[in-house]
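Of the protein chains in this complex, one is absent; all others appear in place.
Showing subunit A:
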Amino acid sequence: MAQSLKRKRTDGAPSRKVRRSSPVDESDAISEVEDDNTEEKDLQSHEEEWGGIGDGNAEGTSEKIKGTSQTKWRRHSSYEGRFGIIQIEFLQASAARSLLKKGVSVPYSTPMPNEDTNWKVAFEKPSDISLVGSWANKTHVKGQDGCKYGVDLAVEMPANLFQEKDYLNGRFFHKRSFYLAALAAAIVSDKGIASTFSTSFSSLGDDPRLTKLVLEPCADGSAHDFTKLNAQICIIPTLPSNSPITIHRLSPSHLNFRGTTEDKGDSDEKKASPLYNTAVLTALTPRSHLLSTHALQQNVPALDDAVALLRVWANQRGYGDGQKMTVRGFEGKGPWWTSLLQYLIQGEEPSGLGSKKSKRKPVGRGLSSYQLFRAALDFLSSHDFKDFPVFVKTKDGSHRYAPGEYQTHHDVVFVDSSSTVNLLANVPIGVLKLLQRDARKTLDLLNLSSVGDPFPEVFLKDHRDLQSRFDAVIRVDLSAVQARKLGPHSVVEAGTAANAMMTMMSSLLSHGLGNRVQAHAILHPSPSLRPLSQAHPTSPHIIHIGLLYDARHAFRQVDHGPAADESDSSVVERFLDFWGEKAELRRFKDGSIVQSVVWDIKTVDEKAHIPVMIVRHILHRHFGLDDTSVTTWQTHFDSLLKLPESISRYYVGSGLSMGFKGAITAFDDLVKGIKALDEALPLTLSSASAISDCLRYTSVFSPVPLPTSLAAALPPNARYTHPIDIVVEFEKSSRWPDELRAIQKVKLAFFERIAAALMSASSGLKVSVVVEDTQNDIQDISCLEIVTAEGWVFRARIWHDREATLLDRIISGKGSLPHVTVKPKDHRKGKEYHDAVQAREVYTRRFIHAPRHHRAIAKLCHNFPAFSGTVRLVKRWFASHWLLHGHVSDEAVELLCARFFVVPGWDENADQENNPHLKNPTVPGSKERGFAAVMQFLKDWKWEEGMFVPIYDTSMSSGPAPTANAADPSSSTAGAWRLSTKIDEQGTIWTKNGPDFIVARRVQALAQATWKYLQDMETSGRVVVQSMFDHPTNDYNLVLALNRRSLTRYHHNVKADPSSLPNQSKHQNEAGDVLVRPGFDPAMAYFKDLQRVYADTFRVFYDPFGGERIGAVWDPSLKLPRPFRVLGGFSSAPASTDVASSSKGNTKSSSTKKGRDLVTLNEAAVVVELERMGAGLLSGITIHV
């Protein structure tokens, strides 16, 4: 090496050989790195080789530069021995210009050097080059999104380049920048290296002060190509420990840049530059971290694995680098994770800060990696970073700077073992809270042994998806940002204006949101590499703000500020300044007059928007970002659950009591009304239970009544009112007949009595008895339809528990006298038996399970504010994909959603104020997040495994649980999903009628597409929530278009066209004879008929909420010719396989006979039948081949 250099110099003309030799040397170094990268002894040899390269390059550089512009160059070259040190000095501004000519710009940080400064920047051979960081310690982990391993190379700048006062005004950074740029220029200009590596800059956290040089191998297949290692070399200039810079001036409390601050006014206030100081100090740490980690590794055998576990865990949650959204503040926090474990193992350096009890016992050295990982999670989940600073145990047991200074100048303090830098200096407190939540979540998961193997969930699954992680995601376009109060001080302090702005944003948000959120974070992709010609990092234009609500406070409408008579006027001023025109002086009920902020909302739905409204306000007031650059998805989701404006305005104007509250009030009134009939009824009402989703906050649309006055005004295809199902139970009596058919008739008589009595008791009530048209006359078929004066529609059924016994008797084949042996005949054959099975199923579902389910779900809605919205959105999703009601029941959706809210034992202290489960970070705090979580779950739910939903009380005595019908034959044909609960172990009560396997697979595919779309929304920022609810019809063989005018609930359609909802005002005079059939939905009836009639022919799909199309898919097996059967169950046509004119004699031969007896599905005839049956409803049929 040395000889080659020598030859170069003696030869005068630089030979090609030499040029080639340099990269060889370098790659040698690297191959050594790969082979044996912990051997510190080897570092010495690296250093020598690197020194050689630096030498050669520098010379070449200087010579070239000299040739081009000699005027501003002063060159002091002194040859010392074999390794000549070439020192180049520049005036920094001119130096930059000269380097720029070579395509390398110097990443100077603010404050920028100007032409007048007369100190010099210089390049000189590095005094030391060492391999540092995770690669050297073998603690590296694979990054996210194909990020490469970083091989950190600390290039120590010689001490003589620096002066005592270099810590001031960014001088150190300028010198560092130039050093790096000179290095870059040399590397680029060397053809050998340049062809093997692509060289670029990268700045940690977009801070130009922390720029490093990144060499990535080009996959050229040469001997030095280490692409396969998936690594990149990061060159980081560091400061030698013997540098003349006075370290003690860099304590957190010192202000180290002058002139840039506004001198007047602020001078009395103590200003400090903790981030700036930290950035300087960071140049000292790589070496010491390397050594301390190495020392720790010697003592703790499991450390490597523990660090790997911890970092993989963190990376999967976005606390690290990645192309996707990562949590701001956690880029390049590699040393911190190691230090965290170091802290846990070695303990704390006593600081005298914080209370005594925060003292932790260090964990043992001999723990396994998993134990260490858990200890780290435990620490993260329980430590209060805000109030208790952390000082890792130092070697010599002393603090470099006063511990108190850290706490006053930093938000979060985690000082490393060398007591030099605060590793969490630039991490906002909100992010640490998020980390805390994540850690707790994982710990809970690990503690739940019942779940099975938690490994994939903890380590393998990517948890960075914003939509299912945060309750609210706000996308902010920063291109128009105009921070209101961003002084030069904070800009210099943070490194760039963008960084300063985001730091400010973070702190303002946490101030503004207060305890409404558990955590909030700013997310953006971690900084990417930039070409050498670009001096400064581009800060991200698009950031996302993620909020994690605290459900107890998030939706508070009023924020109180200081009282009006506050003595300290500055407090009031600050409050006014923060909130701007939103702040107002208000007098409250308790007589206090307080400055306050009131968020006015028009509807209940909007209450859920308050946190986002606050964020919008803050962004607008302090950063000049108006609504065009701030995007959220909430209102778009809201609109899915609302009636179109042209319809809802009638309701708003009518002044009726609407919504769930209105429905519940109406229900209570009705029950009171029936109870009051005591005299008129033979038996008194013992209980009335609701079983409708309108009364448990989970119907897609907020329920509305339809008074006759309004019905006339509404368009005829928007006059639908949904009947609300209730179950009434009368006191026990022995007078009921002991026969099923007769019971049904007695029910009829009962209904008739109630109807007559109700109508005579209160006018305006319209009551009729509904007798369903069914062949099964032992089933509960009748109900009472009550239309109240306000226009609510209720459907009451009578629960008579004797029915169950009688039905069971038929099913089990025993008579009323079981000991009398029944004649042994197959009781399972008859119609009676099948009717009984069916009736029993309906009975169990309707009278046993539905009321319990209702109560449990209603309780959930009270406890979790986001639950109702989630269910409504998911129901809407199922409906708009033509699955709800036809294939997936309401209750199944509710159970499915409940899974994301409840954990076993959630209700034990549900009534208490501080229910710990409300703070559970896994519980969605907004319906959007709930929706995303359900989609994420559905897309890869293995439904064969079933699911247990603990929505019922754990304490509830299982008691006489409804005995599972072991003899139930239909259970074998149940749906694919199994949603079991405590009272329904099999989990098929609500999924018996679907989805079956085909539909379940379809749900999965749809969920996958939806999930993908949700993720696309993050990245692209498109806000077309609607299209997730847009159903593709290409897969259907038949699409029956329905006539919009004849649909009764077209206004519920996802994409209701206002022009199809004609305004009725012209025909007001006909108002008298408007015939309203409450709950009449011919399209649904038609759909149900199709489902029943053609059960074996095709599968039909329909959106129950005013869908205007019905889709059908033929059963593919019917397309093949099959032998004729009498009960084939489909409309067939003789297969025209053989010629019809074949002679009679041939029929004897079996082969022809077989051919003639085959039939196929008569598709065309079925289509005509469909048309005939849907006369007046259909507007056309499209046949996809």
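What we mean here is this: contacts are C-beta pairs under 8 Å (C-beta built on N, C-alpha and C of every residue); 3 or more make two chains touch, one makes a residue touch a chain; residues count from 1.
Everything below uses one rule, namely that contacts and distances are computed from a predicted model.
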{"item": "Choices \"DNA replication complex GINS protein PSF3\", \"COMM domain-containing protein 3\", \"RRM domain-containing protein\" or \"Skp1-related protein\" - which one is the UniProt name of the chain not shown", "value": "\"RRM domain-containing protein\""}
{"item": "Residue in contact with the excluded chain [from A:768, A:838, A:922 or A:986]", "value": "A:768"}
{"item": "Option touching the unshown chain, where A:191, A:661 or A:745 are the choices", "value": "A:745"}
{"item": "Touching residue (missing chain; options A:589, A:602 or A:1172)", "value": "A:1172"}
{"item": "Absent-chain interface as seen on subunit A, which is shown", "value": "733-735, 737, 739, 741-742, 745-746, 748-749, 751-752, 755-756, 768-773, 775, 777, 785, 816-820, 823, 825, 830-832, 1046, 1077, 1080, 1082, 1085-1086, 1089, 1092-1097, 1123-1124, 1126-1134, 1140-1141, 1144, 1156-1157, 1159, 1162, 1164-1169, 1171-1183"}
